[in-house]
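Quick one: this structure, given as structure tokens, is what I'll be asking you about.
All protein chains but one are shown at their positions in the complex.
A, B and C label the chains in the order they appear, each numbered from 1.
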Amino acid sequence: MRFALFTTKRLVGAVLVLLVLSVALYALFYLVPGDPARLACGNRCNVEQVAQVRERLGLNEPVYAQYLHFVQGLFTGRDFPAGNGVQHCQAPCLGLSRQNDEEVTSLIAQGLPATASLALGALVIWLVLGLGTGLVSALRRGGITERVLTVLTLAGSGTPVFILGLLLLMAVCAYLQWLPFPSYVPFTRDPEQWAWNMLLPWLSLGLFESAKYARLTRSSTLEVLAEDHIRTFRAYGVSERAVVTRHALRGALPPVIALSALDLGTMLGGAMITETLFGLPGLGRLLIESVREVDLPVVVGIVLVTGAAVVIANAVADVLYALADRRVALS
Amino acid sequence: AGPQDGDAEGGAGGKPAKGGKLLVLNTEPQVNFDPARLYTSGGGNVPSLVFRTLTTRKRADGEEGTKVVPDLATGLGRPSENAKVWTYKLKKGLTYEDGSPITSADIKYGVERSFAAELSGGAPYMRDWLVGGADYQGPFAKKGPKTLDSIETPDKRTVVFRLKKPVGDFPYVATQTQFAPVPKKKEKGAKYEKHPLSSGPYKVVRNENDGERLQLARNPHWSAKNDPHRHDYPDSIEVRSGLDPAVINQRLSTSSGDDAKAITTDTNLGPAELAKLGKDGNDAELKKRVGVGHFGYTNYLAFNPKVKPFDKKEVREAISYAIGRRSVVNAVGGTSLAEPATTFLPNQKALGYTPYDHFPAGKNGDPDKAREVLKKAGYGKGLAVTLTHSTDDSAAIGSKVATAVQQSLKKAGITVKLRGLERNAYDEKRQDAGDTPGFFLSQWGADWPAGYPFLAPIYDGRQIVKDGSNFNHAQLDDEKINKKFDAISGDTDLKAAARRWGALDREIGERALSVPLFHPVYQRLVGKDVKNVVISDWTGVLDISQVAVK
Amino acid sequence: MTGPVSAPLIEVRDLTVDFPPGPSGTGSGVRAVDGLSFSLAPGRALGIVGESGSGKSTVAGALLGLHRGTGAEVSGSVTVDGTDVLGAPPAELRRLRGGTAAMVFQDPLSALDPYLAVGDQIAEVHRTHAPKVSRRAARERAVAVLDRVGIPDAARRSRARPHEFSGGMRQRALIAMALACEPKLLVADEPTTALDVTVQAQILDLLHELRAETGMGLVLVSHDLGVVAGSVEEMLVMRDGRAVEEGPVGRVLDAPAAPYTRELLAAVPRLEAPRARPPAARGEVLLEAVDVRREFGRRGDRTVAVGGVSVAVTEGETLGVVGESGSGKTTLGRMLVGLLAPGGGAVRYRGEPLRGVRPGLQMVFQDPVSSLNPRRSIGESVADPLRAAGRLTDREAGARARELLEQVGLDPGWYDRYPHEFSGGQRQRVGIARALAPGPKVLVCDEPVSALDVTTQAQVLDLLAGLQRELGLGLVLIAHDLAVVRQAADRVAVVRRGTVVEQGPVDTVYDTPRDPYTRHLLAAVPVLDPAEATARRAARTASATATTPAEPEPVGA
């Protein structure tokens, strides 16, 4: 009950901030060079055509009116003139893409599965790798194993994703030919193919992130190992393995969980570079493309959705944290 | 030309046969799939599998491919009234994918809807040429006429276009997708692209993620009998786009699994991949799978003589002399990917190519000559200018070329400051007639393989667009030259016209209004099981309608 | 198990423990224990006393081989129940730990795993030493020992996690954990330091009972002579890692041979000692709390920290406030100086309602460690209030701060030193100097001596008394140690669960306590005389069986 209340409060706060954020985004992209009407119209439009397109997209209205219509659409839906009829966009309506009048919500819905697949899989990888190496290096502190692991995980974080991903692609698909070049298959169509094709994207993103988690796990494990209750169990002859797995790990997990939830949220906005590299039809790619084309409704839509995802993830992380560690009260 | 040996059967050799699934790996998603909104030369590549047009390009390798041939129409069109009226007769027995007949009214409607603001994006020519086209707002307009009277359909198989002025190139223009039939009762506005009605050998089965994934299947109602140019070898075609160019090329060269039956219709081999091709031992096989393509295109340095110091012809000449085309060509990948250019018209007969080099600079530029000319203009102590360019290197008008220009002009004492603009800002800036920069990188490609679309937008004084997209960067508005444009464009003898365009290019070249830098060359790689590779000089890319994977 | 029955349970010979400079080269090495020898027969109890840092915990740890693998250098020999602790192979060492000798650590707050149910932790330890026991049986055993140490409703409470236990309950749980393995030796390192007197008495009684029942040996480490006096037979006084004096507890306390032991004994504040100074004349009322209350938390889990307290302090007078942990003393103190706004009632300073902090009211904080900013020199800390007031120039403020340092008995030359370079007592003096800087009329001292050695305690109390005389301050002295208050205060208020149960002149309250709670508190104070201690224990046990056992303690003490 308290968690529910807490989460609701956080969400309400976040929605307000997100609205403010959308204002800022509107203003920012309003300033971005490139007349959206002209971009939407095409390369060789003349003045009248551009003017028509501008009117149709509602770009001739003052910015604040455009913004108000946008917010209105969010809650009540909107109608757009389309050919010989009207195109109704249901609430929550994030508007129409300026490139080809697709509904932003449907674009997001189409991009979400790939992005979610990527984020979730990468999460598993970085948790497994990060927790594993973090634990081992915490246990073998100062030893050679720790050093090797440290360098390996750092190799992940020190190599930008676009290099790491490309190297993986070339090594695994071109050189060794262990896997075909990945190309996204929706989970709903063929789960097995989905997994095989997502493997490399997962790996490159997961590896990149895992260094952070390895370090976090290592330091929080060490921190817990230095706590007094560990002393108790050692003084009672409990074996080191049990001390670590039963006691230290449990204490080391909450910060890892919290950070994971957060990263997961951020990643739902699209791991742009990974998606670009592997040709995943996800939100990140859509976002970059839309930014380039000054497709404001799509940009704002995606950023809002991501923002909401992160805020929810944040709240979830806090709740998880508090659940795992009763000493932390929700505030 | 097609693959190395020039035969039309590239890849694994052998006769093309029906069957299999063709995979298309592309960089750019097919965001628009509405025939009204497409702006692709010759009816595009993937779109031309679905949309048949009045005429179409000849699907042949190299120069032969620059020819225009009849498609839905029985001929290339019958000009009358001094090429101001063009009449087309449709073939018999043409149907859509649902079996319903294609009529001349559908052609008319297809052109009309391309005037609608909702479906903007197509080529501007009909608007400029059709009688009443300038004021027509498309069939959805609240005010004004719903139809365009200058397109007549006297019977179900005849369509007549009435133009404001003589246009000899009309058969070329009729290859564009705006001339694809659209039945009025299937109109869905912007949503039509979700499922456009196919008249070609394939139909759209699925369109996901805004054109990123396309699934095409054979159109059972298409018949090879009345479409001699396209084929329907593969059973199905899948287009996956949004891929990284390096990944596409790597996949094609590895050619494992499905990738063996893959092609790309928009991705060129990059410099690094070419370097690899030249070095590796086992790449004889790979080289066989590379086809070379040409598409009429010129990358050039543009001047705006209204801006100082480019108002002085000597300054423009000095830059022309100083330019080191070798560095520029290297910057875009070397001689395999670009040919140094001294003419504005690309090296293609159909365009009317006539060689000239008014300001010989050699491979590396002629800095001495440049200094000499500069001195005459009063810049003996050197000159500082700003070069505006795009920050986006993918179109070869970006920083790499700009830096190479900067380096080669430096030798002639010309200090170049680079001003890189983000893609949209750059486009807006260079196309803004009121505020065009004095010196910038630009490029131009042919809407069809003829001199008119290559030269007119750039040098015809009537094509200066005040508040829209202007391409007459030099804002040349010379009575004499304008007259020549009118005279040649009315010529329905396409060969003769080409010669005349070449002469005009040479004449304008003397004014040093631009410095041609290079004509790009395209190296196209295909998967190892791909057969019947055809690359025409019209599009420069592999013609998807000819490809077989069996 | 292996040793003959007559062999001593513990045999320590020439034990020396060196802590080398830290793993990354910090500090210099410390010789914590220096050539210590002692032995203990089975079933006997040994008390180890000494001031902070004298090496008591190090010895206790050495008994279980806890220094192995930490980098500490240990020499000499330690034999526990026939096991060579320093050289035994790991498996044998693990058997020793918990199986033969069990340890109860000082801080019950942090000695249990916060994530696991208390019962599970006990069961885990039990199973470590009795691997054949099933999970279920181990759980039952855990409940049994919890019940044995007096946890009410043990079956249910065994499923609770440590934070749901009060301090006393946690300490009991730790003892239960030790009991679960039926060790021959219990090593208790300051088992009651963090606890209230009443709880302390209960825990000590429990240890006593368990010894009587199981016949296990006990090593009890404490800096409080009183704690040791009533609970052990033999005693070891340590100083700087060496044994200063050793012998039966009665002999050592009655007739200490070593001067250091005498010193130690003299400094212990005594409940029954007559007051050393004349009672202050009651002057004008400076600070007054009228029915103040304060609650924490929101609707769901509200705690009433102070529930309607009225006290007053006059010029030159010391008001003592005593009460157990969590009774609301600190909260009251903070309200008195304006750091906390009362939730009800009012605080009046010179007759006017108090809003926010003011220079006339200052506070000396409970914890000498956290009350000084470690990143600022002590001089800066003292000068800061002067600077903030802005009346003095920088130079003048510095000079004044030096004067203040001198006034509290510190070398003004230490102005630029940092807190970590000072001992607890010195830090407390710095805290007092800082509180004096703004020229207060009333000083609230929140447990100013509870963290200090007995010897240092005496010095600080003297200092406060001197200052009070000199400056005519009104003092509020908050303490849980009843003896301290008796020595230093004129009047005393006894607080229990946020309310004052009894208030009056010190002698009256201590000599003729009216409230049962006051009596209860007084009875729980450990005494130095072993005989007296035994008598009191008997009385306590009798009354405990007469009434119900210890009331359930408030959670989160």
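Assume a contact is a pair of C-beta atoms (placed from the backbone, for glycine too) under 8 Å apart; a residue touches a chain by one contact, two chains touch by 3 or more.
One rule holds in what follows: contacts and distances are computed from a predicted model.
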Choices "Heme exporter protein C", "proton-translocating NAD(P)(+) transhydrogenase", "Hydrogenase" or "ABC transporter permease" - which one is the UniProt name of the chain not shown: "ABC transporter permease"
Chain not shown, its touching partners among those shown: A, B, C
Of B:L421, B:A474 or B:L513, the residue in touch with the unshown chain: B:L421
Residue in contact with the excluded chain [from C:G226, C:G241, C:P269 or C:P419]: C:P419
Touch with the omitted chain, as defined above, among C:S54, C:T83 or C:Q366: C:Q366
Hidden-chain contact residue, picked from the options B:V46, B:V290, B:A318 or B:A402: B:A402
Sole residue of A:L57, A:A114 or A:V310 that reaches the chain not shown, by the stated touch rule: A:V310
Residues in chain C touching the chain absent from view: 13-14, 19-20, 22-27, 30, 57-58, 61, 65-77, 86-87, 90, 93-94, 97, 334, 337-339, 357, 359, 361-363, 365-367, 369-377, 381, 384-385, 388-389, 418-421, 431, 434-435, 437-438
In chain A, positions touching the absent partner: 10, 13-14, 16-18, 21, 28-29, 31-34, 151, 154-155, 157-163, 166-167, 170, 215, 219, 223, 226, 230-231, 234-235, 237, 239-240, 243, 262, 265-266, 269-270, 272-273, 284, 287-288, 291-292, 299, 302-303, 306-307, 309-311, 314
Contact set of chain B toward the excluded chain (per top definition): 245-246, 270-279, 324, 326-327, 329-331, 333-337, 364, 391-393, 399-400, 402-404, 406-408, 418-422, 424-425
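Heads up, the rule we're going with is that only the chains that are shown with their structure count from here on.
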Between chain A and chain C, centroid-to-centroid distance (C-alpha), Å: 50
Length of the line joining the C-alpha centres of chain A and chain B, rounded to whole Å: 38
Residues of chain C defined as touching chain A within the complex: 64, 66, 93-99, 102-103, 105, 107, 110-116, 121, 124-125, 128-129, 161, 163, 174, 177, 181, 300
Residue numbers on chain A that touch chain C, as the complex places them: 2, 227-229, 231-239, 242, 246-247, 250-251, 324-327
Interfacial residue positions of chain B with respect to chain A in the complex: 29, 31-32, 34, 37, 39, 116-124, 127, 137, 139-140, 187-193, 208-213, 240-244, 246-247, 250-251, 253-254, 256-259, 421-425, 427-428, 465-469
